[in-house]
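One protein chain is absent from this view; the other protein chains keep their places.
Letters A and B name the chains as they come in the text, with residue numbers starting at 1 for each one.
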Amino acid sequence: MLDRTLTRWLGILLSAFGVVATLWLAATGQLTLYIHPRYVVFTTVMAAIGGLLVIGAVVLTFRGSRKTGREGATAALDSIDDHVGHDLAGHDHDHNPRSPLRRRLSAAGGVVLVVAAAIALLALPPASLSTGALTAGELDTTSSTTLDDAPNLVGGDSANFNVKDWAALLRQGLTAGDLAGMNADTIGFVAPDPAGDPDLFYLARYSITCCAVDAQPIAIPVESTRWADTVKEGEWVRVAGSFRDSTAAGATTVLGATSIEAIEEPTEPYVF
Amino acid sequence: MSSETPVEKTSKRGQRRDLRRYRNTVLALILGLSLTAAALTTVSAIRGPHVRETIGDLTSLVQRDGARLSLRVDQPLTDDSLEGLTITPSVPFDASLNVNSIDLRFTALLDYGTEYRISAPRLTGLYTGADAPLDTTVTTPSPDVYTLVRDSRIGADGQDTPDSVLRHRLSAGDARNDVVISAPRIQEYAIASKFVAAVILADSDTSTTVELAELDSTNTYPMSLPGAGSVRQLRGSGASGFFGFSFTGASGSQAFTSTLFVYDTRDVSGVAREITGLDGNPLQVIDWRFIPGTTTIVAHSFDGTFLLIDAAGDRAPAPLGRHSELLGIIPGTTTVAALDPDGVAAIDLTTGETAALSLGEAPADAGTYPGRQVIIDPSGANLQLFSTPLTSDPGGPVESSLWRVSTGGSQKVFTTAAPGSRIRDFCVSPNRQYAAVEVASADAIIDDYPALGGYEGMTTSIVDIDSGAVLTSFYGFLPDWCR
Partner (left out) sequence: MSRSTLPTSTRRPTHHHRPSRAPIPTKRLLVAAGILVFLIALRFATADAAPIPIAAARDAITLAISVIIESLPFVFLGIGLSIAVQLWVPTRVILRILPKNAFGRRVVLSFLGVLLPVCECGNLPLARGLMSRGLTVSDSVTFLLAAPILNPVTIITTYQAFGWSDGILVSRIAGGFVIANLVGWMISRHPNPTNLLTPDFAASCRHDQAALHGRRSRGREAVELFSRETTSMLPALFIGAAIAGTIQAAASREFLVALGGNPVWSVIALMALAFVISICSNVDAFFALSLGSTFSPGALIAFLVFGPMIDIKMLAMMRTTFTTRALVTLTSVVALGALVLGLGVNFFA
């Protein structure tokens, strides 16, 4: 009986998990931990519609089953059951989807899926992507196209520039000379220099173009003598300073930090 | 539905035949696609790397020292691929290889409208091992140059013939001159982003208004000024779309005297905003400049201090010390040239450090009277104007000539073709390549404008500083390079 109940209610149950999780994230303003802000309204509206469909499905299914009692409900739902009885187990063979073993297996798989989905969507606290060390390849933005569409920021209101804006400016080939008179004051997490320079770290954030699955680190180099004495790898910090040519070899432009303070993780950890 | 004919009518043999036909179709498709894929794989593997895309802002190549250009290659390259990399015409550059991109950094400004050929004998694919020569070109942009044509004649209708700002294309043989804004009497103008702003004289010549126009449309609208008064030293910031000017209120109206104002074309309010000095009061300026391409301002205040001001933000100005005169920003750099009693100082805005610049000596035969001097690069090389009287009459005709002067030697760049015609002023293109020289004929009459007086019928010649060749000439004067 379990497999029948499960197949009958699996889709509705998973929909309900997704809807509750989405609407709760939307209500608490945390949807942007997972998706780009431009999808927030669409996602919320569709989740609400999905929620109505779920409620409608529950109510109408019960109402339809009332007349003929338990047996009638079973009969009425047989069409669903027949369609999806073996859907869970993708490896199921075509010819005899109704063998008892397979039904038990698919039921067990369904239970595991429901429990796992409930835990992931409803019982685990929302989390942003973990912060910390980034590899040299990830830090190299010279050929990243994520920054290609950056508008001409030179001379823009630098007070509101975030890491992505600065990275775009540096990537456009601007040198310390071009950035004269512009002071950076921005936040990000600490990623150590992959080459191990103790006086250099990268101020990084994840940039999201669609949803968290395409997160790309964006970082600007920050020069601060023995930074590890004040802040830890992966810690969120606010860095203020101005751009200058690196004192180390190689004429790269770095942010010379005048102040670095540890901060709480921001409510919107990604840049878009 | 034609192709899927009712199957029940087909015989069993027919069904088997149809099934065979389907299987053959599938096999043929898969085989055909596989062979095509294999063929493409082979030809791709033996073909060497080639440039897929050139990434970089070509405009910055002619505006800033140290601008970068990346050539994205279709595959990662071996380390020795950059051997023998050349650029013609020759220009100093650094090249580095970054997996599948060749990153070039130009240590000098490039010429306008020039095709640079970047070539290397052998790029080798890191994974394919195949090689191919690199041969690609980039063409630097030719900027638009603007001039002001003043026309004081009275037309047949009794009205003053309008003055116009003309736009020209900087290349020989392209004699385009579009009018971007016109008004009865234009004293000066400036270009920023896609806007032109013009200071327009009222009938009495005692007060001015400022009109804005989009460069590619005919719409004009007024800039809101702080009151009646006169606008001087109008300048544009370039791409960031700011205008700035010094404003003096008409007597008896408001208290502004040579106060610096900025106007943001992106600000919907359309109101010019005054800049405040270190003391929080409106800043009075003797002279001022935008750092090209930014919204940062260097101002020479009434009390003699130089200030670094962020026109877009609200950060407090940073003092840069006391100097007697603001000479300008050295092209391609963020270094300010300032005149001090003991010589010329170069203030590097990135470090705040000041260094003395030695400008070199012009030869004794350059001319009798030295005139304006414009520093063109960080070494102190400069252009200087000389004039030599042709007669003993003090008001008589002069010969004007322009010299390039540096510690390493000097050479004459330009002299007027007709004897007696004079050079009113000159300035240097943002890439140091050309001088724009304003020339008035010997008998030209001085116009009657209260500021920035010119002559009737002036032309502006674009002269290559290195060769002295005249690229082209335009009607009008006050080229935007001088603003």
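Points worth noting:
Note that in this section a residue touches a chain if its C-beta (ideal position, glycine included) is under 8 Å from a C-beta of that chain, and two chains touch if they have at least 3 such contacts.
Fair warning: this is a prediction, and the values are worked out from it, not measured in the lab.
For the chain that does not appear, the touching partners among the shown chains are A, B. Chain A meets the missing chain through residues 7-12, 14-22, 24-25, 28, 31, 33-36, 39, 42-43, 45-47, 49-50, 53, 56-67, 72, 75-80, 82-88, 90, 94-95, 97, 110, 113, 116-118, 120-130, 132, 135, 137-138, 143-146, 209-214, 216. In the full complex, chain B touches the hidden chain at residues 1-4, 6-8, 10, 14-15, 18-19, 21-22, 25-26, 29-30, 33-34, 36-37, 40-41, 43-45, 47, 52-53, 72, 74-76, 99-100, 126-128.
Criterion: only the chains that are shown with their structure count from here on.
Each chain gets one centre point, the mean of its Cα atoms, and the points for chain A and chain B are 42 Å apart.
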